[in-house]
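Notes follow the structure.
All protein chains of the complex are present and in place, except for one that has been dropped.
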Amino acid sequence: MTLQPPELIYMDGESRCDYSWTTGEVVGTFLAALRDRGKILAGVCESCGQVAVPPTSYCESCGAEIAELREVGPRGVVMSWARVGADLEGVPVAAPFRYVLVRLAGADTELLHLAPDDDRITIGATVSPEFKLQAERGGEITDIRWFVPDGAQGEGS
Amino acid sequence: MIDVGVVGWAQTQHGTLERETHQSLIYMVVNEALASCGMSIHDIDVVIDAGSDFLDGRGISTCITVDSMGAHFKEESKIAGDGLLAAIYAYMRIASGLFGTALVVAYGKSSESPPRAQSVSMTDPFYLRPLGLDATAAAALQARAYGHHYGVGNEAAARVAVKNRAAGALNTNAQLRTRVTLEQVMESPELVSPLRELEAAPVTDGACALVMADADVARSLKVRPAWITGSGHAMDPFSPGAREIHKVHSAALAASDAYRHAGVTDPLADLDLLEVTEAFAHQELMLYEAFGLCEEGEGEGLLASGATSPGGRVPVNLSGGALCANPVVATGLVRLAEACARVTDRGEGDRIDGIKRAMAHAAGGLAMQTAACMIVER
Amino acid sequence: MLEAVQPPGGDIVKRVTGTLDIPYRFSYGAYYDRFFREMRDNKRIVGLACPKCGAVLLPPRPYCGFCYTPVDEWVELSDEGELLTWTVVHLPFIGQSTEPPYIYAFIMLDGADVQFPHILGEVEPGEVTPGMRVKAVWAEERTGTLHDIKYFRPV
Partner (left out) sequence: MTRPVAVIGTGQTEYVSRRDDKNVPEIVREAGLRALDDAGLKPGDVDAVVIGSAPEIFEGVNYPEDWIAPALGLCPGPVMRVHTGGTVGASTGIAGFYHVASGMFDTVLAVAYQKLSDGVPQYGLSACYDPLWDRDFACGAPALVGLQSRQYLNRHAPHVTEEHGAMVAVKNRRNALANPYAQLRREITVADVMSSPPVAEPLKLLDCCPTSDGAAAMVISEERTARKRCPRPAWFTGVGTCSESPYVPHVDMAYPESCVRAAQQAYQMAWIYEPARELDVAEVYEAFSFQELIWCEALGLCGPGQGGKLIESGRSEMDGALPVNASGGVLSANPIGASAMIRQIEAAMQVMGKAGDHQVDGAHRALAHSWGGAIQFSTVTIFSDEI
C-alpha cells in the first residue's frame, strides 16, 4: 500500500477565548465618567504631578500612585496621526479613518483614539471628542466615537 | 564578571516555511549551531530559549519543543520575548560561574496565523484593544511624530529600505533578496500612512541558535569566539501617549548600559557595526539617534553621509536587517548571530575588514516599547 | 482617594469584556504528513526507530528526543497495545471532541516505546484494569487526524 495524495500541509485551528477583565477603580471610574457624564478624566501623579490620560492607577513615568482624577479637555491638539485606508477587523469605524494621538487641554500625555479621514486632522490641529448618544454608551473607551476637527461637530462625518 | 564568548551560531533560511514544524526548524538550526563550533548537544550545560505562545498557537510552547532543543534532562528555561533577551539570560547563567556552556534558541512561524491578530493581541483590554490598534498603526503614529518633530521627510525612511534591501540581496539567509529603488519604495502601496509596504518587514518563518561558553571552554575550541563585552535591556511605558513617541528611550537606555560595560564612549568611533531590529524603515533612523551615533533628528543626515552604509564608519544592518527577514522572536537573535559572524570573520558573505566590535539590537512591543542590546568583540 | 470624581449616580465600570480569536494553520511538516497519511489511507500506525538508542518513537519527529539523533526509519506498529494508565474525565471544557464522561488513556502500542494518547470505548469505567489489552477501532471517514481512530476497545 502506498500513500495517496493529497499531502497534508496544514491543520486548521483556532484560539478563541472570552474574557471579562477586571478594570480596577481608576480605569472603572474613567470609563464610568465617559458613559455617565461624557467627561474625560486624567490621573494626577502624587509624586511627579504628571497628568496622564487615559489614566492608570500608577504613574507610568515615575511609578508613584495617582492622587486624584481630574477632568481634562475636552478639546485637544493632535500630536500625531495615521491614516488607515482599508477596513480592519476589530476597529469600530469603517475605513478610511485615522488614528490620532491627542494632547487634551490640561494633560501631559496623549490619548490614542480615532478620527475621521479629514484633511483638517494634522499635527497641531485642534480636535474635540464626539461622544456616542447616552443610550449607546457602554462604559468603554469607544463611548467617545472619535475626535473631530474643530468646527466639524455636528457635520455627521 | 566571567568572560563569556559566543562560539557558535546558525540561522535557518528565512521565508514561508510551510513544510517545516517548529520542532524541525529548531532541530535543524541547533545542529548547525553546534556543528559550527565543533560541539555536541552533550557539551551543553543549559538551554535558554525564546518563543511566543500566541505565535505558536499553543500554551507553554516549550512543552512540545524541549526535545527539539536537545533539552531533555537538561537545565532549560524560556524567555517570553526576543531571543536576544534569552541570550542576555544565558550570558547571566555563564557569568554566574555555575555553567560552562549555554545554548540559546529562538524561533517563530509568523505565517501560521494573521500577523495583525498577533499584534492586536498585544494591546491592553481597556484603552487600545477596543480601538483595534495594531503594530503597523502604532508604528505609523510614531513615524509621523518623528518626522514632524524633527522635520524629516518620508524619503529618509525610504532610503533606509533601499540601503537594507541592497544589503539583504547579498545575504543568502534573507527572505527578500532583491534590491529596490527609491521610486519603488515611495510608490509602493500605503499600509497605514505614512508607512508604505516596502518600508515594512515581511512575514517570516525562521529560527536562530547560538552557543555560548565561558573563557576556558571558548579558548579550547578550534574556532574564534565573539566575546561578549556588554549588554543592556530596557522597557518604556506601555501607553504610546505616555512616551515621547518621537524618541526611543528604551533603546537609548539599553545601549547606554551596554556601552558602559563595554567601555564605549563614542559609539560612532568605538563601534564598527550595528545590527538593529527595524521592523519599519523609519525606526532605523530613530535608533541611530537613540544609540548616540548622531544628535536627535540627525538620523537622516547620518544616513545620507553614507556612514551607516557598507563601507561607512559604522555600517548598520549589513545583513539587510529585519526589512529583509523578520522571524519574530528570533529577529534580534539573528542580529546577534550576524554581528558575531562579522567580528570573527566567520560569516559566509564577503569579508569586510576592520569589524572588531559590533552591537546587536532587538525591539519589542508596540512602536519599540522594549529594547535589548548586546556588544560582541573579536 | 478618588471620592472627588466619583460619577454621581452611576457605578464605576467593574469589567470590560471581549473575545480574542486567532485562527491558525498548523504545519504538519513531512513527518506528521507521513504519519497521518498512513492512518488515513492505510489504517496503519507508524513510528520512527532511532538508529542509535533503538527506541521506537511517537509522535513523529525528525529526531530522537532521548539521544538527539536524526531519525528517518519508519516502522509499522500494531494498532493493538497495552493500557498504561487512564482517567475518567467528567469535566466539560471548550473544544472537547467527546462528551464527558469519557476515558482518556495512554496506550503502549505493540512495537512502540512511547505512549499513544487516545480514548477508550465499548467499556465501562469500572471494568478498566491496569495493563488491559486494547485495539483501535478505525473511523470510516478518515482525514488525517487522531480522530481517524474512533477509540480503543478492550481485546
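As written, the chains take the letters A, B and C, and residue 1 is the first residue of each chain.
One rule holds for everything that comes next: contacts are C-beta pairs under 8 Å (C-beta built on N, C-alpha and C of every residue); 3 or more make two chains touch, one makes a residue touch a chain.
In this text, all values refer to a predicted model and were calculated from it rather than measured experimentally.
Within the whole complex, touches from the chain that is not shown fall on A, B, C. The hidden chain makes contact, of the residues B:9, B:89 or B:107, with B:89. From the set C:23, C:59 or C:111, the residue in touch with the chain omitted from the display is C:59, counting the whole complex. Those residues of subunit C that touch the chain absent from the view are 14-15, 18, 20, 24, 26, 28, 32, 53, 55, 57-59, 61, 64-66, 84-91, 93-98, 100-101, 104-106, 113-115, 117-119, 125, 130, 145-147. Within subunit B, the residues in touch with the undisplayed chain are 1, 47, 52-54, 57-60, 62-64, 66-67, 71-81, 85, 88-89, 91-93, 95-98, 118, 121-126, 231-238, 249-250, 253-254, 257, 364-366, 369-370.
For subunit A, the residues in touch with the chain missing from this view are 11, 13, 15, 17-25, 27, 56-64.
One rule holds for everything that comes next: only the chains that are shown with their structure count from here on.
Under the stated contact rule, the graph of chain-to-chain touches is complete, every pair of chains being in contact.
Ranking B-C and A-B by contacting C-beta pairs places A-B first. Averaged C-alpha coordinates put the centre of subunit A at 42 Å from the centre of subunit C.
The distance from the centre of subunit B to the centre of subunit C, with each centre set as the mean of the Cα atoms, comes to 36 Å.
We define each chain's centre as the mean of its Cα atoms; on that basis subunit A and subunit B are separated by 30 Å.
For subunit C, residues touching at least two other chains, in rising order: 16, 18, 20-28, 32. Contact of a single residue of subunit B with at least two other chains is seen at positions 18-19, 54, 57, 117, 125-126, 129-130. By the touch criterion stated above, subunit A contacts subunit C in their complex at residues 1-4, 7-23, 25-29, 31-33, 35-37, 41, 65-71, 139-140. Interface residues of subunit A facing subunit B in the complex, by the touch rule stated above, are 9-10, 13, 15, 19, 21, 23, 27, 31, 52-54, 56, 60-61, 79-85, 88-92, 99, 101, 109-114, 123, 140-142. Here subunit B touches subunit C in the complex through residues 17-21, 23-24, 27, 41, 54, 57, 67-68, 70, 72, 109, 112-114, 117-118, 121, 125-126, 129-130, going by the rule given at the top.
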